[in-house]
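Here it is, the structure, as structure tokens.
And now, subunit A:
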Amino acid sequence: MTVGLVHYLVLSAILFSLGLYGVLAKRNAVIILMCVEIMLNAVNIALVAFSRYVTPLALTGHVFAIFVIAVAAAEAAVGIAIIITIYRNHKTISVDKFDLTKW
Partner candidate 1 sequence: MVFDIVFWILAIISIAAALAVIFLRDVFRAALALILLFLVIAGIYITLHADFLAVVQILVYVGAISILLIVGIMLTRDVHKGNPSGKFRIPAIIVGILLVITLTFTAINTKWTISDKPPVEKTPEIIGQMLFAEGGFLLPVEITAILLLTAVLGAIVLIREK
Partner candidate 2 sequence: MNSYYLTTILVLPLIGLIIIALLPKDRVKAIKYTALIFTLASFALSIVVFCLFDRSDGAIGRIQFEEKLPWIPAINCFYHLGVDGLSLPLVILMTFLGFLSVLVSWKIQLRPREYFIWLLLLETSILGVFCSLDLILFFLFWELELIPMYFLISIWGSGRKEYSSIKYVIYTLIGSAMMLAGILSVYFTTGSFGVMEVASKIAIAQPVIPLVAMFFLLFIGFAIKLPMFPFHTWLPDAHTDAPTAVSVILAGALLKMGGYGMIRLVVSVLPDVARQAAPILAALAIIGVLYGAWVTMRQTDLKRLIAYSSVSHMGYVLLGIFALTEISLTGAALQMFSHGIITGLLFAMVGLVYEKTHDRNLNNLGGLARQMPVIVVIFSIAGLASLGLPGTSGFAAEFITFVGCFTSTAFAGIQIYTILGVVGVVFTAGYILWMLQRVFYGPPLDKFNGVPDADNVEKICIFCFVAAILLVGIYPAILTNVIRLGIEPIMKVIGM
């Protein structure tokens, strides 16, 4: 069978879920941030795939992906900044330690 849209979608789904698993399961905040990036990339794959197969002439999907990448960068920057600040306060970045605010 020839590779088609669905293959790309499934791939993106798998990557998305893997990223999600990372977010849910890992302790290290930075790793979690990485996993978020993986999720965004997965979405990008879907977008580009759609753009390729649904609207081959208009590259809206690509443009969308570019914006996503830009935003991802910004998010990563702020994310790292926050992680550093929190490290200063808590002397750790493993997220399961952060439950001062609960109930």
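For anyone wondering why these and not others, all candidates are chains of the complex that A comes from, given by their letters.
Rule of thumb we're sticking to: contacts are C-beta pairs under 8 Å (C-beta built on N, C-alpha and C of every residue); 3 or more make two chains touch, one makes a residue touch a chain; residues count from 1.
Just so it is clear, the structure is predicted and the values come from calculations on it, not from any experiment.
*Asks:* Any idea which of 1 or 2 touches subunit A in this complex?
*Replies:* So the candidate in touch with subunit A would be 1.
*Asks:* Along subunit A, where are the residues that touch candidate 1 in the complex?
*Replies:* 2-11, 13-22, 24-31, 33-35, 37-38, 41, 44-45, 48-49, 51-57, 59-60, 62-63, 65-67, 69-85, 87, 92-96
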